[in-house]
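This view holds just a subset of the chains, kept in their places.
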Amino acid sequence: MSHSIGDIAAAIGAEAVGNTALQVDGAAEPAEARSTDIAIAITAGFLASLDQGNARAALVPAGTDWQGLGLEAAIIAPRGRLAMSGLTRLLDPGPDLPDTCHDTAVIEAGALISDTVGVGAFSYIGAGARIGPGTRIGHHVSVAAGVEIGADCHIHDGVRIGRGCRIGAGSVLHPNVVIGADGFSFVTEAPARVEAARDALGQLDLPDEAPEQDWRKIHSLGGVEIGADVEIGAGSTIDAGTIRATRIGQGTKIDNLVQVGHNVIVGRNCLLCAQSGVAGSARIGDRTVLGGKAGVADNVTIGADVVLGGGSVALSNVPAGRIMLGYPAMRIESHIESYRALRRLPRILDRLRNEQKPVPKRAESD
Amino acid sequence: MSHSIGDIAAAIGAEAVGNTALQVDGAAEPAEARSTDIAIAITAGFLASLDQGNARAALVPAGTDWQGLGLEAAIIAPRGRLAMSGLTRLLDPGPDLPDTCHDTAVIEAGALISDTVGVGAFSYIGAGARIGPGTRIGHHVSVAAGVEIGADCHIHDGVRIGRGCRIGAGSVLHPNVVIGADGFSFVTEAPARVEAARDALGQLDLPDEAPEQDWRKIHSLGGVEIGADVEIGAGSTIDAGTIRATRIGQGTKIDNLVQVGHNVIVGRNCLLCAQSGVAGSARIGDRTVLGGKAGVADNVTIGADVVLGGGSVALSNVPAGRIMLGYPAMRIESHIESYRALRRLPRILDRLRNEQKPVPKRAESD
């Protein structure tokens, strides 16, 4: 489908300049752009590569000399990624999910499924599940008995939704997401060595060998409640709570291969980047961002508006608004200072050692 | 289903006090408890929130003034999480897994499946697989030809069990677990740069560019052997061994998104928390605990009763009984000392620099 530059600009709420009637049928990076693509050139680097491709129009930052770059038309994007959101939404053909029920799908008696729900091949919908209008479910999905899924959700292939789970309207679950598996919660009859280790933080003189004993399971009865407009990436897992639901707040976005443990409460509009993990019973405030591979220890409370950097691990509570880095995570200013000091440290220690060698002589001469 | 406080206490082996005939039909956190819930108040924080809910009975620590808190009955739990194990087991309606064979399931000729086995919709059981009595298999599961699964296992939706694997009795595999995929084992014809890097640990002056060469696969012929009463969390992966099985010992519990590489041997009653990983050919002793996101390098031996803290990475052998933290992991005492020193370091270095500035003058004055 083709669009004029003017129409695209209007659709994304941006300003079009030049030959706004120019038609494009796709978007591309500047160096790979055909003459019928709009080039996405929202950074200086991309602007510089416009001449390697054939674009006649581009999405450019405010203040760009688009004519000087040989373009016939441009869309001015004062906030490039925001314009990208509008542009890619316009060009997206929509989710690759069925809008009718496939013959092979199994829908158990008593499931309440609106006429406008799509269910893909080989999917299984348990008894009494309720699925809101407009929701589209892919292939090989399993939805347990009694699960509630709101309107206009996208549930991609291979997703598993366990007993006692509720998914808010407009949410997106990417392939192979698992919602509502049992929490990882075990206890030994007598205190286990690992408990003593946690209590002691190394102060205690633990015996080197512990008696053999079994782990007894604390069962997960609480399910998972996912708010509206939540997105959860491929392969991520959100465990069921013990006696109340694990909760993900409205508007929160979760990337791929993220783990959210039992009883966790994640606030609204958070970002949990790929491979981050939140251990059992931790709480994450609104708008908080966990970078890729970041970790939050169990029972820890992270305030609102916190940024925990990629690869960092919060082992204790973090007040609202903090930017944290490292292992264990500390304020970013302290981390940068300590890291710089650490890099200088070997040379400084060498110098100290050299200075100390003559010290005895000077002591003698005193 | 409803239970009296007295019956619950008896079932979990704890003491009931007050109106032990009081009936409850669920469990809840104190602030969310209805009048027919038993409140779970096993910590001081939870005890303090009892007055926010409507519980008439609660599970409380030894020594609690339960009458002073307005309760009509209580169960005394000297070890709260142990009591939670008993209580949640009592209230658990049982696994959400089929107890009969669904019409759509494909069971190949020669598979030996007891009458008491359940197999869910769209599951595939390969030729010659043997599945013990009482085992319940979910939807969309695939079990390769010849696999052996013991009695009373729970194999959840989307689990994949590859050729040459054996699963011990009473084990639980959560959704989308993959057992017995190929190990990650490749070799180049001539030594690859990464091998030289490992050998040299940076001492060698490696050329910046390496010749192009392909990775040849070392095939995985050894399968996986999982002991009895093992639990493996959603999305976790246990790779096949090369010429003998990768082994997980009896009673070991593995959380979500955990990776266990080829040839690894994990002992009995270990805990491997979420997103931890054990690289190829490593060995983990009995009762050892890997915290969330912890890593163990390939070919490393970790003794029994080790605790490797969350986010820590063991790059070399660890003797039995050690508590380890950090990257690379060191004894917890050393880690805490070093971490404190690191935080003080920037100020100390600044002070040293200030003290050194006058040194030249003093040298002149000497």
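The first chain written gets the first letter, and so on, giving A and B; residue counts start at 1 in each chain.
The rule is simple: a contact is a pair of C-beta atoms (placed from the backbone, for glycine too) under 8 Å apart; a residue touches a chain by one contact, two chains touch by 3 or more.
Keep in mind that what you see is a predicted model, and the values were worked out from it rather than measured.
Of the identical chains in this model, 2 are shown in place, and the full complex in the file is built from 3 copies.
Criterion: only the chains that are shown with their structure count from here on.
Each chain gets one centre point, the mean of its Cα atoms, and the points for chain A and chain B are 22 Å apart. By the touch criterion stated above, chain B contacts chain A in their complex at residues 27-29, 32, 40, 79, 81-82, 84-85, 88-89, 91-92, 96, 102, 104, 120-122, 138-140, 156-158, 172, 174-176, 229, 231, 233-235, 251, 253, 255-257, 268-269, 271, 273-275, 286-287, 289, 292-293, 304-305, 307, 310-311, 320-321, 323, 326-327, 331-333, 336, 339, 342-343, 345-346, 349, 352. Note for the complex: chain A touches chain B at residues 106, 122, 124, 140, 142, 144-145, 158, 160, 162-163, 176, 178, 181-182, 184-189, 191-194, 197, 201-202, 206-210, 212-221, 235, 237, 239, 242-244, 257, 259, 261, 275, 277, 279, 293, 295, 297-298, 313, 315, 327-328, 330, 334, 337-338, 340-342, 344-345, 348, 352.
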